[in-house]
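Before we start, here is the structure in question, set down as structure tokens.
The complex appears here without one of its protein chains, the remainder shown in place.
For chain A:
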Amino acid sequence: MITIPYLTAVSTYFSYGLLFAFGQLRDYSRLIFDWCSTNNLQGYAPICLAHEDFYIRRLYHRIQDCFNRPISSAPDSWVDVIERYSNDNNKTLKRTTKSTRCLNLGSYNYLGFGSFDEYCTPRVIESLKKFSASTCSSRVDAGTTSVHAELEECVAKYVGKPAAIVTGMGFATNSAIIPVLIGKGGLIISDSLNHTSIVNGARGSGATIRVFQHNTPAHLERVLKEQIAEGQPRTHRPWKKIIVVVEGIYSMEGEICQLPEIVSVCKKYKAYVYLDEAHSIGAIGKTGRGVCELLGVDTADVDIMMGTFTKSFGSCGGYIAGSKDLIQYLKYHCPAHLYATSISTPSAQQIISAIKVILGEDGSNRGAQKLARIRENGNFFRAELQKMGFEVLGDNDSPVMPIMLYNPAKIPAFSRECLRENVAVVVVGFPATPLLLARARICISASHSREDLIKALKVISKAGDLTGIKYFPAAPKKQEEEKDRMKLD
């Protein structure tokens, strides 16, 4: 639920209209200039149609320096961002050898495992020396080591399911597993703001896809009722199976899924629940077990639990956890298991060590400290931003907080102003977000100290004043309140 000032909405549409009009004018003049010159296609068809990359050429390239910034150090709480310059108005960017040390508010480094860790890194280096960097084979040929077997058991125990399967890439987990689980004649009902990996997997499966309004169990129930009553398109036969796909934390909104209500709706209509915990595993819940622990949902009620290790565990890859039969079936049918190279052994060791730290099995309480710190940091940052008058999305306890920008010109302005003050933020616009709702997404980590957060708040406040994104009135400061109270006395 986003609250936009009406004038901002009107001015945002107008800005995009203006940008679009100028882009079209430039395209037409390019057409006229190129009328005389011959193209060197030699009879081949052009790689993309003229209009297909209009957005990239005329809007994205203008502010290209705000995206894809290369870094030259580990993604810790402070990171080295490489400076780039452009001689042709941002059409091409050239890297220099200089870098600036910036506060990192963009990495998904929720528990601080993104850099040297005293328990994990020595074990990863051991594993690198023993098993080397790559397994050079798929899981079924020669790519399963003892570490892989230990990892799958460890993940299954951590998440609370009987068995798990691990793949080498998080995005590929969704896009390779969903076509194996459901095919033509099945129905996938997915949340309207689901990640591209789920959309790709759903489209690749051949099943019918229906979308329900974001995080609204009432609308999900209506869609389920309608679809079950109508049956398959054209033949009206009953559906072969129905899978409802939701995410634990939605990365663009920072909202936590309403899992208990959605699970009860799915149980009523006998639909399977597929939960994608990419951002929530390891980051929320008392022992970091994700959204099921936070909201008190029994893991036996969620049929398929998926997650990635790239966010809280500082590694790569993804997992699917479910019943023993499900995992057995996936091991025989999933192409990510049968043909893709298995996850590299040092990365697997990093995940095992990170899980041990989180559960306290390494003999210290660093895991519990990290979990408490990320919750504290997240709540403190969100409360302070809201006090300053920014529009911040997301629920309490979520470490992801998007700050709404809206106007397209504020996207590069905010990003560049923050970089000038040595704070690296990630800004997102159309088409990753709806046209009107461009935002700057802040990811808080357990490795941020209180001074880091205060510095970040100062810089963001200054950038926010310059770009005019404090859409809500700021809360009055405590000193003024006391002065007023003294006056009344």
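The definition used in the following text is that contacts are C-beta pairs under 8 Å (C-beta built on N, C-alpha and C of every residue); 3 or more make two chains touch, one makes a residue touch a chain; residues count from 1.
The rule is short, and it goes like this: contacts and distances are computed from a predicted model.
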**OP:** Identify the UniProt protein name of the omitted chain, choosing among "Glycosylphosphatidylinositol anchor attachment 1", "ORM1-like protein 3", "Cytoplasmic tRNA 2-thiolation protein 2" or "Fanconi anemia group F protein".
**Re:** "ORM1-like protein 3"
Original post:
Which residue among A:Q213, A:S323, A:T341 or A:N379 touches the omitted chain?
Top reply: A:Q213
Subject >> Which residue of A:S29, A:T92, A:S132 or A:S192 touches the chain not shown here >> reply: A:S192
**OP:** Consider the whole complex, including the chain that is not shown, and state which of A:G17, A:G206, A:P233 or A:G468 touches that chain.
**Re:** A:G17
**OP:** Kindly state which of the options A:F54, A:Y119, A:W239 or A:Y329 is in contact with the chain not pictured.
**Re:** A:F54
Subject >> Residues in chain A touching the chain absent from view >> reply: 1-7, 9-10, 12-14, 17, 48-49, 51-56, 192-193, 196, 199, 203, 211-214, 219, 430-431, 434-437
